[in-house]
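Could you have a look at this structure, given as structure tokens, before my questions?
For this depiction, one protein chain was excluded, whereas all remaining protein chains were kept in their positions.
Each chain gets a letter, A, B and C, in the order it is written, and its residues are counted from 1.
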Amino acid sequence: MTADQVRRALTAAVPGLQPELRPRKVGVRAPVEVPELWAEVPREGLVAAVAALKAAGPLHISIISGRDVGEEIELLYHLAAGYGTPGGEVMVTLRVTVPKSDPTVPSICGILPGAETTEREKIEFLGVNFTGIPSTAHVFLPDGFPGHPWRKDDPETAKLVNRLVEWEGKDA
Amino acid sequence: MSALHLVWQAAAVLVGGGLLGLVYKGFDRKLAARMQARIGPPLRQPFLDVGKLLVKESVVPKDAVGWLFRAMPFLAVIASFTVLLYLPWGPFPAVLRSGGDAILVLYLLAVPAVAMALGGFASGSPLATVGAQREIVMLMSYEFPLAVAVVGVVWRLATLGGGPAFSLGAIAAAPLWAQVGPLGVIGLAILAACLLIVTPAELSKIPFDIPEAETEIAGGLMVEYSGTYLALFYLADAAKTIAMAALVVTLFAPYGIAGLLGLSGAGAQAVDLVFHLVKIFVVMFAAVTTVRVAMARLKIDQVARGFWLQITAVAVAGLVLLVLDRMVVG
Amino acid sequence: MILKTLFSQLLTKPATNRFPAKYMPKSVLGFLGRVKEGKATLVPPVPVPPRFRGKIAYDREKCIGCQLCIRVCPARVIEFLPEVKKIRMHVARCTFCAQCVDACPVDALAESPDFLLSDTDRSSAALTVE
Partner (left out) sequence: MPETQNVYEIPIGPIHPALKEPIRLTFRVEGERIRGVDVRTGFAHRGIEFMGMKRNLIQTLYLSERICGICSISHPIAITLAVERAAGIEVPPRAQYLRVIYSELERIHSHLLWAGVAAHELGFDTLLHLTWKVREQVLDILEELSGNRIDYAIPIYGGVRRDIVPAQVPKVEAMVRYYRGLLDELLDAFLRDPSVEARTRNVGILTAEEADSLCAVGPTARASGLPKDVRQDRPYLVYGELGVKAITPRDYGLEPRGDVYDKAVVRLLEVGQSLDLIETCLVEMPDGEITSFPKIPALLAHLKKAEGEGLGWHEAPRGEVIHYIRLEAGVEEPVVWKVKAPTYSNVMSWVPMFRDQEVADIPIIAASIDPCICCMDRVHVVRDGSEATVQMEELLRLSREKTDRVTRRLSPVPRHGGWA
């Protein structure tokens, strides 16, 4: 699959989407360009964008990474379009930003069942809600863990970190 | 024979059998280790293991059926050591030769397995329960070929008029191989092979260590046992190993070498006893040690199917050959 | 076949190197003490390759106290001694990445082949490099 095909699939699915191509030069003797696409997607368009990628070819989700940027939470969906085609895989990163007051994102498990682990991880660590996810049980943290560790304004995490620092100090 | 004499003999067999069992266990572990390019434990390791277990605390789980849980190790030990009393020892006849025969030995060999299964059920752990279920299925699977093999041999002997029916002593005194025709030899060989395959199953060794399956159910039956109780099971296993190998030797290779060496009297008895022990060792090495290092653990359904269909069919074929032989040779 | 391998291994020497002694001594520390006194011999360990990364060797004279090693150390092994502008290394924490050796601008640090570092006291002299 080529970057162009992926870009067309994305723009057709979500109007107004402007995927940015970031090619990287790979190789020594005969360098080739391996394409990477990065795009900002409104959360309403996320499912449509992923569905379009899936319709265009085999799709794989590597991970969803995320961070706390003040009033908002930024989620990055790292997808591999055309997964399993020799030399023809395009890394697509969809950036979804949601306000902390309403951290709700539609789940993509309906299209990619394999996304469940990473979506559940985001529930635990960033306090994001996914609508339509099959299970919201904790994967990594104990049940009833207070707070969400990756939120920077999370008092419970701050306490935990302080305790860890104290504990580490004892060790030295 | 005086009662005192009997007690003295029984004590010698029991103590000797127990010690020998542990020594063979040591050899088994050492040789298995060397086959795997390891150094392995010292030969006395089984003794150290038993000694250590005896001083350890014996924990009885809260959920266990206490009396059953405690009683089963004793039952296993008593049964497996009792077998030793019914087996001839090379030149020496069995201590309790008048009290029981091959059928009793078969029953006694089954008792430790049943005891372990009951102990497993009584320990109240789900892993032990799975192990106990597997032990029962195993017992039901290998018991039939085992019975066919043993009964076939002793029945053929009885038909030849070699002594009281089903007596192990009679078999030892008059090896069958020379008395049957060619069909009978083939039949005997088949039964011997079946018995060798049943041996590791009877002893719960790889590929048949399914009830204990360390990587699957964490020791299964034994998972809740500790201290003295575990030591008792360990001893029962050691005695059973000896008993099983001795049974195979008695049935199929009860020969002595003293005659060949031209010895007589006490010297001949000693040489034959040693030769008997060597034969036991060879059986153990072939049927237990080598097999357990050269195979993966099977699954319970594979074992059940294998024993019920293939092995049983083969054993019955051997039996049929013996029957035909009886018709031909008489 | 596997049986062939098994029986050939039965007859050959085991693959294990019996370090430090052929048989487990009653007390390992006591045994090592006797080795030091020359009363017992150590079964030598498998030799290490020439560029092995063992305990870090420190040349105190060369050190200029630039603290670059402290900045790159992932395990916070190195303690700075401000009075003398030298460092102290707590080897018990070391991960043997030798990044400090790469970072050192004056080659005051080096990789030594010493890997027998077990001790009962994490701040013992053997585990502290000054």
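Just so we're on the same page, a residue touches a chain if its C-beta (ideal position, glycine included) is under 8 Å from a C-beta of that chain, and two chains touch if they have at least 3 such contacts.
What you see is a predicted model; the values in this text were computed from it and never measured.
Participant: One chain isn't displayed here. Which of the visible ones does it touch?
Facilitator: Result: the unshown chain touches A, B, C.
Participant: From the list B:Val23, B:Ala64, B:Ile206 or B:Leu235, pick the residue that touches the absent chain.
Facilitator: Per the contact definition at the top, the residue touching the missing chain is B:Ile206.
Participant: For the chain left out of this view, which of A:Leu17, A:Met91 or A:Val105 touches it?
Facilitator: Looking across A:Leu17, A:Met91 or A:Val105, the contact with the absent chain belongs to A:Met91.
Participant: Among B:Val83, B:Ala102, B:Val293 or B:Leu322, which one touches the chain that has been omitted from the display?
Facilitator: B:Val293
Participant: Which listed residue, C:Ala21, C:Cys63, C:Ala98 or C:Leu117, touches the chain dropped from view?
Facilitator: From the options C:Ala21, C:Cys63, C:Ala98 or C:Leu117, the contact with the absent chain belongs to C:Ala98.
Participant: Under the stated touch rule, tell me which residues of chain A contact the chain that is not displayed.
Facilitator: Those residues of chain A that touch the unshown chain are 24, 26-30, 32, 34, 36, 58, 60-63, 65-67, 76, 78, 80, 82-89, 91, 93, 112-118, 125, 138-142, 145, 149-150, 160, 163-164, 167.
Participant: Over the whole complex, note the residues of chain C touching the chain we left out.
Facilitator: 1-2, 5-6, 15, 27-30, 48-49, 51-53, 68, 71-75, 95-99, 102-103, 105, 111, 120
Participant: Determine and list the chain B residues touching the chain excluded from the picture.
Facilitator: 35-38, 55-57, 126-127, 129-130, 133, 206-207, 209-210, 213-219, 293-302
In this text, only the chains that are shown with their structure count from here on.
Participant: How many angstrom lie between the CA centroids of chain B and chain C, rounded to a whole number?
Facilitator: So the centre of chain B lies 51 Å away from the centre of chain C.
Participant: Could you tell me the distance, in whole angstrom, between the mean C-alpha positions of chain A and chain B?
Facilitator: Centres of chain A and chain B (C-alpha means) sit 61 Å apart.
Participant: Express in whole angstrom the distance between the two chain centres, defined as the mean CA positions of chain A and chain C.
Facilitator: 43
Participant: Which part of chain B faces chain C closely enough to touch in the complex?
Facilitator: So the residues of chain B in touch with chain C come to 31, 33-40, 290, 293-294.
Participant: What residues of chain C sit close enough to touch chain B in their complex?
Facilitator: 2-3, 6-7, 9-10, 12, 14-16, 18
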